[in-house]
Every structure is written in C-alpha cells, then in structure tokens.
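These notes are about the structure you will find just below.
As you look at this complex, bear in mind that one protein chain is not there, while each of the others sits in place.
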Amino acid sequence: MGIEAYLFVSVALFALGIICIVSRRNILYVLMGIEMILNASSINFAAFNRFNGGGIDGQMFVIFIIILAAAEAAVALAIVLNVFHLFHSVKPSEADLLRE
Amino acid sequence: MSELNRQRLFYTVLAFLAFGSAGKGLLEAGVEGLMFSIFASLTLGGAAVCIWERSVVRSAFALMATFLGVAGFFLILGSDFLAMAQVLIYVGGVLALLLFGVMLTKPDLNERSLPRIGAATALIGGGIAFLVSQMVGVGVKTWAMAETLEEPTTKAHDIGIAFLDPKQYVVAFELAAFLLTVALVAAVYIARRRTEDFTPEEGQV
Amino acid sequence: MLLLNDVHTTGISLLAPELILVATSLLVLAMDLIWKERNSSRLGWISIAGLGLAAFVLLLAFQKEPDHAFGIVRVDRFGNFFKLFTCAALAVVMFFVMQDRRERKHRIGEYYFLLLGAGVGIFFMVGTNNLLLLVLGLELLSLASYALAGFHKGEKRSAEAAMKYIVFGGLSAGVMVYGISLLYGLTGTLDLAVMASATGEDLPRSLATAITQSPGAVAVAMVLILGGFSYKISVAPFHFWAPDVYEGAPTPVTTFLAVASKAAGFGALLRFIAVLFMNPDAAEAVQDYGLQMGSLIALLAAVTMTIGNLAALRQESVKRMLAYSSVAHAGYILVGVTAMNTEGFEAAMFYLVAYYLMNLGAFGFLLYFAGETGEETYESLNGMGRKSPVIGVSMVVFLVSLTGLPPMVGFLGKWKLIQAIQGVNDGQYLWLAMCLVLNSVVSLYYYVRVAKHLFLKEPGERSLKPAPALTGLLVVLAVLNLFFMLYANPIVEWTNASFDLVSSAE
Partner (left out) sequence: MPDPESLNPLTIAQWKWLLAVPLIPLAGYVIQIFFGKHLPRKGDWLMTGGMFVVMCITVTMFFVAYGHTSVGVDGHAGSAFFAESVRPGPEGQTFSWDWLYMSRAKDAGLSLPTGLMYDGLGAAMLAVVGIVSFFVHLFSIGYMQGDRRYHIFFANISLFTFAMLGLVLSDNLLFLFIFWELMGLMSYLLIGHFAQDPTSHRIKQAAAACKKAFMTTRVGDTCLLFGMAMLYFLIPEQYNEYVAQGLIEGDTIAGSFRFTDLWSNASAIVEANHGDYPLWLTVAGLFVFGGTVGKSAQVPLHIWLPDAMEGPTPVSAMIHAATMVAAGVFLLGRTFPLMSPEALAVIAAVGAVTALFAATIGCTVYDIKGVLAYSTISQLGFMVASIGCGALGLVAGLFHMVTHAFFKACLFLSAGSVIHGCHHEQDMRKMGGLRKKMPITFACMLICTLAIAGMPLFSGFYSKDRIIAAAFGGMSLKFNGGNFAASVFLPVAACLTTFYMFRLIFMTFFGAPRDHHVDEHAHESPKNMTISLMSLAALGMLGGYVWFLHPLDLMGNHGTWFTRMVDWRTMYPGVDLTETNLKGMVGGLAHRHGTAADDLEHFYHGFNPHYTALIVSIGVLLIGVFVAAQMYLRRKWNPAKVTETLGEAYVWVENKYYVDEVVDASVIKGSKALANGQRWFDENVVDGVVLSVGRIGKGLGFLCAWIDKHIVDGIVNLVGNLTQAFGSAVRLFQTGRIQQYVSFAVAGGILVAAFHLLS
C-alpha cells in the first residue's frame, strides 16, 4: 500500500472529526471529534515515519500526541462537568451568555 | 423513511463499503492490503458510526473502534510500541474518561442530528475534498515515496532511549511530565466542588 | 548516561530560566498546600520573585551567542526577547491578581501555579526550532489558559468562556498538529532549521524540493499550521473565540491572554516564518514561497484589523471593546509580518512592546473600575475621570497610545509598521498601509468614547476607594508610554539586536 492510501484514511478521519465537532449538539461529541483529528495526525506521523525511511521523530510525535490528548481530555472533561453543573445542559449552544 | 430504517440503511451501506474495500485490498495488495482495508474500515466506520449514533454511549464505543483501527495501522506500519500505547492510553484512558463524562452528564435525548450532519458533511466534505485533491495531487505522484517497505528497524527500546537521550527528547519528555502536572492541577481545580466556591445565586439558575 | 556530563551541565545552565520557573511553580503549589490561605499575597510575591530571578538570568544571558541545549531547545536572543517579555507581562498579571478584590474568595495558589505553568509553556514555545517542542509548549500554555479562563468556576460566564476556549483551542491544536504532520511527511524532519537548509542532505527532501514537487500539499500544510498560530493570536477567521473568552474570563486572565499569550503566539509565528522562509541562503523557490505567504498574511491582517475595529464600534462593555481592539491590534502586528523582511519583523516586535505598555495599562484601568463599580459598561465610567483624575488621565494616555496618535509610543509603533511595509515589492502593500491608517481612524471613535464617558459625563453617586499600588503602576506605564515615544532607542536597539534568526541561522 502506498502512502496515498494512508493519507486518504487520515484525511477522511480528519474530515469526520470536524464534522463531528460541528454537527452534534452535545459537548462530548466535540471532544470526540478532537480525538479523531488527533488520531488522524497520528496516522500521518506513523505512516510518514515509515515511508520516509524509518527514524524515530514521527513515532515520538505520536507518543506525545497521545499524552497531549490525555491531558486535554482531562481538563476538557473537568470544564464540561463544570458547565453542566452550572447550565444543566450538555448542549454547547445553551451556553451563549457571551455574544455579539 | 423512519428513523430506524434510515439507521439500518446507514449501517448496511457502511458494512457494504467495508467488505468491498477489504476484498479490493486483498485482490490488489495481498495480505497487507487486506489488513489495511480492515483497519481502514474499522477506523472510518467507527468514526462514521460515532457521528451518526444517537446514543452517546454507543458513540463512545464506536470511537473505540476508531482508536483500535488506528492502533492496527501502527501495527502494520511497524510501530508496535505505538500500537500498545494507543490501546492502553486511548482506549483504556481517554475513552474511559469520556465514558465517565457521559455518565456524569445528562444526555439530551431529543437531539435530531441527521439534517445537520447532512448539511455539514456536504459543505465541509466538499471543501476538504478540494483540499485533498490539491494535496494528494490527482494523477501526479506528488509524494514520490517508496511503494514497498523494508522491515522496520525501530523498536520500543529505541523509543525508550530517545526519551532519555540528552541529545534527543529528554527535554520534551520532562516538559510533558510538567504538562501533565499542570493539566492535573487544572482539572482537579476545576472539577473540585466546594460550597464556598459558589455563592447561592450563582450556582442555581 | 545519566551522569552529569558536559552536555548536562551546559544544557542545564542554558535552561536555567525555564528551570527557575518550573521550580517556582512547584514551590508555589507546595506552599499553597501548606499555608492554605486565601487573603494573602505571599504566594504572589514568591511568584514575582521567581519571575524576576528568571528575568535576571535572561538579562545576564542576553549577550551570549545562540546555542543549542539538549539538542532541541534553542537559546538565542530572539527567544530571550520573548521570554523577557513574558516575565514582564506575567509579573504585571500577577500584580493584577493581587490587586483584584474579586479574586480573593477563590483559592489563589492554583492561580499563580497555572500562570507560571503557562509561562513555562511560552518559554519552550518561543525557544525552539523543533516543531514537537513547539506543540508541547503551545499545549502547555493552552491547557493552563483553559483552566485560567474558567477560574471563577462558580460563575456561568467564566465557565462558558473556558468551554468555548477549550473547544476552539482543541480544534486548532488538532488542525495545527495535522499540518505539522504533513510538513513532516514532506521533509522528513521536525527541525525548522534543518528543513530550511538549502542542501537538504540527510533528508528525504528539502523544503525547496517539496515546494516544487508538491506545492498543493505544502500549501495545505502551511495553511493548517498558520491556522493554529492564528487561533493563538486571534487572527480572523480564527478569532471568534477571543471576544467571548476575553469577556468571560477574569480580568487578570484576560490581560494574560491579550498580552502574554498573544505575544507568545507571535514569537512562535515569527520564528517559524523567519527560519523557514527568510534565510538568505535559502533556495529561490523557498523565498518566493515566503513572499506568497506574505500576500496571504496581508489579506489576513487587513481582514483582522477591519473586523476587530468594526465590531468594537458597537460594544457597550468596555472589556469586550478591549477584546475586539486586541483582535484589531493582532491585525496591525501582522502587517509587520507581511513585509517578510528583517525590518518588518523588528517593527512587529517593537509594536509588541508598545502593545504591552498600552494594553496592560488599559486592562489595569478596567480592573480598577470594574472592581470598584462591579460593571464593565461605558455608562459605569461616567464622570469617574473627575473623581479619580490620576487614573483617568493615565487611561487617556493609554487610549491615545492605542489609537496610535502622537505623542505616545503607539504612534511610533504604527509608524514603524508603515515604514516597514511601504517599500516592500515596490509598494505592493501600500493598500495595507492605507487600511491600517483608516482602521486607526475608525478606532479613534470607540477609544475616544471611553474618554468622553470618563470626563465629560456627569458623575454618579458612587465614590471610589483609592488603590495606591495599582495607581502607581498605571502612572508608571503611562509615563513609559510617553517616555518611549520621546526616547525610543532602547526598545529599537533591543528589538534590532533580538532579531537574530536570519543572520545566524546555521
């Protein structure tokens, strides 16, 4: 399989992630979409690492992406719980005090 | 078409696509192709189901399929350590965290998601398709990379050395540690509930 | 391998400022657990002392030649500039925290810890050519900022701000990482300097080859990475979060986001562009591509400043007005980036310093009045200038400076930007200079409005409590605004000396 196949998968995953963020009316889906995007770039890194003749940079980046995703998920979830506690809703569109 | 029928149709199409691509992969590139097709189907199918599903819990489990599919990619790309980390941290950690979120919040059961998904897919999909056409280069070998690959040489051992080698990633490693500390403190601070943090009128509206 | 050999000792000494910040932050966290107090400034002073120590070490290291530490950290005067800037901004922000009565009811230790953590992130973000470390630093900054924006966790607006920030920030981080993955795929390295090196030995491909062979992929990667930076510096069309988050976040945090975080974003962006595209030895294709990026950035700059100013016109909340104005200022600074030459980048850095002086003052003013009146609208300022003339006059100084009128340093900043842009490519960007001037005229309207409410409206019943320390800081900032207009050379020389990315790129 050539690199284009992997690229296709990663781009598709990237697009799905953005669609997920934009379309679902639940803040948790936004978090899931972000995970998808990060996974898409993970695929890229791993694939490019392999196809560019080995080395270690790409793999290292993937590991750090995983760490970042975990950290971000933790903070995001705390914030989401706080918002839910205050607004009694998981809809991002309900929290629109700040606008215009 | 009823909601149920639409869902059935969606899953049927997905399954068809998955089997089709798997078969095509087997025909074109042998076992590796088959593996690739399976993992691609798992990844993209999981993501599609995740977006499509009404229930948050099911979506979260569909996302697990995506994560596992990506882990599979890591495997066939020769990065077994990555695959392991992906399964452990993503599936075991991040997804569990998301599930906690699902359980701690009250999902909105009246969400009608289909029309919005359709519109968003059409718009964003169109835009991204344009970008991809530019990026991958239709008909031109813009990437010019090897078609067949040698055996991967990097092992988990090398990754461990790279983490601690003062000429490679030790700073990034330590910074990641500090980042996790900050994230932990931040998450704990935000999530910790104490009565004195909330004046009565602010907390209850 | 873990013994303290030469690599470790020199590396550690080069990383001393970062280590000092980390140590200070951990000390603050520990002391907070031990003291468990709320109404004390002790932790704040510890933090400021740590920042001062770091700044001192940075000042000592200013004359040193650029160097690498631990392979991926780059220690040079450019990074030094932004690190010093960060120290100064953080110190003022912490001072604001100590001054703001509304912060007192919250546990304050985490506040300083998160600010210092964000500072560490900025230090690594502006001090590396390695994209991995850049992303890590950026994420550290972002994570701390998310929590800071939602620091008033019992308040709806603060919580909402944090949510919006993390959604937008997470998306942007993902987008940027994706772009970086493409760039990595195209060149096979994560190091910007290696990527840009003309020969491109030891690489699958150099940037020049990538640009000629797959221009589409490079363009997409660049746009995605630029998107990540644009979010950080709130450039259109990635600015939508900024007004909401700025308004909802606690005022000291808003100050931090508007000044330190934005400057850090600019620091990383300037380094990214300068190292990749402005190396005089770079291949022609790379330099041409840099100019093409310049025209893209010009468009972004024009759109950003216009949107920021026009939206600021119709705000009722001073804080929100300042938020939009900070968006507009990001557009102004981008003008310097557009020039794609040394002079333009130095002008942008100069403008950042001016921006520091005037924006910190404006936010300090807001902090004072919002703390006194509990409101942030124009109406709440009515006649306050007459009741508190020193602060009122200082605010007028900041407003004049923000508008970019003489005799304040803001004028000099805009002047330098226009001077840098007017000669580029035979006046290709004259329209941008015009746009900048027109936007300044528009901005006059809403800045003057603050002064009008302060001095020309009848004052209400409310009396003001004096805040001598804050007043002193504002007066010092106002005097500096004037002073650096009259005697700008220290800053000019500092910025000129600090921009050492192009000449010394190995």
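So that you can tell them apart, the chains are marked A, B and C in the order they are listed, and the count of residues begins at 1 in each.
Everything that follows uses one rule, which is that contacts are C-beta pairs under 8 Å (C-beta built on N, C-alpha and C of every residue); 3 or more make two chains touch, one makes a residue touch a chain.
Model, not experiment: these values are computed from the prediction.
Enquirer: Just to confirm, in the complete assembly, which displayed chains does the hidden chain contact?
Expert: Touch partners of the hidden chain, whole complex considered, are A, B, C.
Enquirer: Among C:Phe78, C:Phe96 or C:Phe168, which one touches the chain that has been omitted from the display?
Expert: Within the whole complex, the residue contacting the unshown chain is C:Phe168.
Enquirer: Which of C:Ala236, C:Val335 or C:Ala433 sits in contact with the chain that's absent?
Expert: That would be C:Ala236, which touches the missing chain.
Enquirer: Which one touches the absent chain: C:Ser41, C:Thr209, C:Gln287 or C:Asn496?
Expert: C:Asn496
Enquirer: Determine and list the chain C residues touching the chain excluded from the picture.
Expert: Listed in rising order, the touching residues are 163-164, 167-168, 171, 175, 216, 219-220, 222-224, 226-227, 231, 236-238, 240-241, 243-244, 292, 295-296, 299-300, 307, 310-311, 313-314, 342-343, 346, 415-416, 419, 442, 468, 472, 475, 486-489, 492, 496.
Enquirer: Which parts of chain B are in contact with the chain that was left out?
Expert: 120, 123-124, 127-128, 130-131, 134
Enquirer: What is the set of chain A residues that contact the non-displayed chain in the whole complex?
Expert: With respect to the unshown chain, the touching residues of chain A are 18, 21-22, 25, 30, 92-93, 95-100.
Here is the rule we go by: only the chains that are shown with their structure count from here on.
Enquirer: Could you give the separation in Å between the centres of chain A and chain B, each centre being the mean of its C-alpha atoms?
Expert: 7
Enquirer: When the centre of a chain is set as the mean of its C-alpha atoms, what distance in Å lies between chain B and chain C?
Expert: About 32 Å, centre to centre.
Enquirer: Spell out, as numbers or ranges, the residues of chain A touching 2 or more other chains.
Expert: 3, 14, 17-18, 31, 47, 51-53, 55, 60, 64, 68, 71-72, 75, 78-80, 82, 86
Enquirer: Using the touch definition from the top, which residues of chain B touch two or more other chains?
Expert: 135-136, 143, 145, 168-169, 172, 176, 179, 183, 186-187, 189-190, 202-203, 205
Enquirer: Touching residues of chain A toward chain B in the complex: what are they?
Expert: 1-9, 11-20, 22-26, 28-29, 31-32, 35-36, 39, 42-43, 46-47, 49-56, 59-60, 62-64, 66-75, 77-82, 84-86, 88-91
Enquirer: Quick check on the complex: what are the chain C residues that touch chain B?
Expert: Residues 1-2, 7-8, 11, 15, 22, 29, 69-73, 105-107, 110, 113-114, 117, 120-121, 124, 130, 132-133, 136-137, 139-140, 143-144, 146-147, 150-151, 153-156, 162, 182, 185, 204, 213-214, 216-217, 219-220.
Enquirer: Please give the residue numbers of chain B that touch chain A in the complex, ascending.
Expert: 25, 29, 32-33, 36, 40, 43-44, 47-48, 50-51, 56, 59-60, 63, 66-67, 70, 73-74, 77-79, 81-82, 85-86, 89-90, 93-94, 97-98, 100-102, 104-108, 111, 113, 116-117, 119-121, 124-125, 128, 132, 135-136, 143, 145-147, 149, 152-154, 158-159, 162-163, 168-169, 172, 176, 179-180, 183-184, 186-191, 193, 202-203, 205
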